[in-house]
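One chain of protein is taken out of this complex; the other chains stay put.
Every chain is named by a letter (A, B and C) in the order it is written, and numbering of its residues begins at 1.
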Amino acid sequence: MSYYFNGFYKALRAALKALVTKRITLRYPDVKLNIAPGYEYDPKQGVGLPGFKGRHILFIDKCTGCQLCSIACENIAQCIEMVKSEETPSAANKKNIFPQIDFGNCVFCGFCVDACPFYAIYMTDDYELSSTEKSNLIFTPKQLATPPKRKEDLVDIKIKGRSAYHD
Amino acid sequence: MINLSVEFDIKGKPSTLSLSIGPQHPGSGHFRLIITVDGDIITDIYPDPGYVHRGTEKMAEYRDYFQNIPHLERPIIIDSTGITLPFCLAIEKLMDKEAPPRAQYLRIIMAELNRIISHLYWLGIYGPFLGHTTMFMWPMGDRELFIDLAEMIGGQRVTFAYTIPGGVRNDMPENFKDKALKIFDHFERRLKEYDDIFINNPITDKRTKGIGVVKKADAIDIGLTGPNLRASNVKSDIRLDEPYCLYDELDIKNNIPVLSEGDCWARMMIRRIELHESMEIIKKALKRIPDGSVKLPFRGAVRVPEGKIFVRTEAARGVMGYYLISDGGKTPYRVKLSVPSFRSIPGMPIALKNVRIGDMPPIYWSFDYWPVEADK
Amino acid sequence: MSTPTPPSNVNVEVSIKKEKQLVEKMKNKLKNKFTLDSIKPGRINVIVLPNNIVEVSKVAKSICFDQVSSVAGTDFPSDNEFEVVYHVACVSNSRYRNIIIEISTRIKKSETAKPVINSLYNVWRSCDWHEKETHEMLGIVFKGNPELRRVLLPEDWNDIPPLRKDYILPGR
Partner (left out) sequence: MPIETFEQFIKRILTIVFWLLIIAPMILAPILFIVIESGLIEFPINPYALIAAPDLIMPIQLELMASSFFKVVVFPGFTTAALVATVMILFERKFLAKINLRVGPLYAGKFEGFLQPIADLFKLISKELIIPKKADKTFFVAIPFMLFAVVSALLSVIPIGPSTYVARSPISLLIFFAIMGFFPIIVLLAAWSSSNKFSFIGGLRALHQMISYEIPLILVAVSVVILSGSLDLYQIVIAQKTVWFIIPMFLGACIFYVASLAELERIPFDMPEADTEIVAGWLTEYSGMFFGVIQLAIYVKFYALSALFTVLFLGGWSGPGILPPEAWFLMKTLIVMVFMIIPRGFNPRIRIDMMVKIGWKYLILISIINLLIAIVAASILSG
């Protein structure tokens, strides 16, 4: 009998403790989680730098149009297509072909970043890519070259006492 | 007008009712259990997997060894390190190379983090399967902490594509250790509250103890693995038996829980204890992790010499085995996955025999069956 | 960067001592019903003829190997053969837990008849579901398996078994 009382009492106590514990919920559209900057790769060292694998950023002046990123994406998501882009002239890229990424297919594995030997494509911490139309998810070289908007209202996870919360 | 397909037998045999639990049922995944009930007692069980079969093995034959990494983690995204790690080990063994020690430790850290993430997900489903709503929200909330940790290293929330042949993609960030230890401290406290509210709750005790028993002989015979086998009093863990990734340096002998009951409760407790022990293993690994490079200088498509190899590791659900045949080409000739979930299917008919319908969801989920993984 | 040192031959000899003992035990009981393909640390690869597979596996079970980890079927169109490999682990005996015996056998393909092999269901119950899977993925019939039904493929699958090499993925 005391086993039951003890068990229920402890469970009730844990439940009532939760009433004074701060909630872990992140109220997302109002505030955003502070995440690490984007994933980068150093071809000289041969290792990546840890970071968030969000949408890509393309450095137009470094891209030579060598298609290595597109080849790396073959059989993974097949979302990188090399397109001729007149909007973004570049001295390094004589043929003027740049990657165009379809984020509707991209799995954000980052192997294209690993494949680039010219430091031309990195990933950013931009994860808000949703769109009501599928065609909007295809990012042209010019769109890829624009750095993501700086986010505001960033919060971190905090651990204090019994509660872990976003504040 | 009303057809409940109740089979009334005039000869006085018990009348039975057949129920399709799944694939669209709140108590099943993409998986069907056709059960026959006599009154409230389940008399016959017929597992019917295959609703999410994608042909992973066939598709792997068309991808080269690097391209296979994001592909192969798809069957079980909540334990993605667990499923890609043996593949990388197999390639390294066929090439007769070994990843640098720092990479091995990072793999251990990632694999154990993934084990925690997977077990917390499991616990979060196990709660509502017993009707406990709070036990859904708490583990799912605390799982975010570990996903944040994994994201610091892997850059993604679930599918990291982190382990690659020859090491890992990147080093861990500097502030990882502090944050991890802080979160582990917090989660130890939370685990005690889990104990209070759910695991030691008298009703949970009554509902899980002594039901769905798989005896030791049966468990070995039908081929259960991992936590399910350890709950049936077999201390079998690949991390201990056939250490990979420098697990042998960590002295994890006492971090492998074994229980003798073999029932629903034991399978729950094993995972509950493993949540704690995995954190201990990560702490040990963080203490011992050496400096150095994290990757062998592989670039582009690797050529794997001709050969066959069977490699197994201990993923969150049990033994993850890969049988890899290479013909020296760019792509593997054959990739055979032996996944733990598939091996837990034959456990269900044994554990579910002669229990009540109400016990069906907790027993089913106590095997930690992941339909996508089993169907490959 | 520190390159890992390859394991020296002395270590290999020590580490495969247990495996060699086991093979000796099997050899004593079976004479030459199997051929040893290779011994690596933790892996014993034996090749048997399809007719002997039940006998060999019974002996393997009597030694210590009691749980089938995987049954892998592979199509080798160049040899016109199927290979079926049983990876059997030892679970109950902690001494041999790091060892897996790989019992591999080869079945000739023929144009007319389905490839048939004796099922090991009566030796190891754990190979039941793996055999089912191999059956539908490669079309190999396991004689003696109580229920070779469709497990993973869709019910209306009408094509040849998909893991055969002559089945090409659509769009490739």
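Here, a contact is a pair of C-beta atoms (placed from the backbone, for glycine too) under 8 Å apart; a residue touches a chain by one contact, two chains touch by 3 or more.
In this text the structure is predicted, and so the values were computed from the model without any measurement.
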Chain not shown, its touching partners among those shown: A, B
From B:Phe160, B:Phe184, B:Phe198 or B:Trp265, residue that would touch the chain that is not displayed: B:Phe198
Using the definition of touch stated at the top, determine which of B:Tyr51, B:Phe66 or B:Trp138 touches the missing chain. B:Trp138
Taking the entire complex into account, which one of B:Leu19, B:Val158 or B:Leu191 touches the absent chain? B:Leu19
Tell me, which residues in subunit A touch the chain that this view leaves out? 8, 11-12, 14-15, 18-19, 21, 23-25, 27
Across the whole complex, list the residues on subunit B that are touched by the chain not included here. 1-5, 17, 19, 25-27, 40, 127-138, 141, 197-198, 201, 203-204, 206-207, 356-361
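By our rule, only the chains that are shown with their structure count from here on.
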Taking each chain's centre as the mean position of its Cα atoms, how many Å separate subunit A from subunit C? 43
Just the number, please: Cα centre separation of subunit A and subunit B in whole Å. 26
Touching two or more other chains - residue numbers and ranges from subunit A: none
Multi-partner residues in subunit B (2 or more other chains touched) are 62, 293
Could you list, by residue number, the parts of subunit A that touch subunit B in their complex? 3-4, 7-8, 10-11, 13-15, 17-18, 23-25, 35-36, 39, 46-53, 72, 74-77, 107-111, 114-115, 123, 157, 159, 162, 164
Residue positions on subunit B within touch of subunit C in the complex are 49-50, 53, 55, 57-59, 62, 96-101, 220-223, 229, 234-236, 241-242, 292-293, 308-310, 312, 319, 321, 323, 325, 333-334, 336, 338, 342-343, 345-346, 375-376
How about subunit C: which of its residues touch subunit B in the complex? 1-2, 4, 6, 42-43, 45, 66-70, 72, 74, 85, 87, 89, 91-92, 94, 97-98, 100, 102, 124-130, 133, 137, 150-154, 162-163, 167, 169, 172
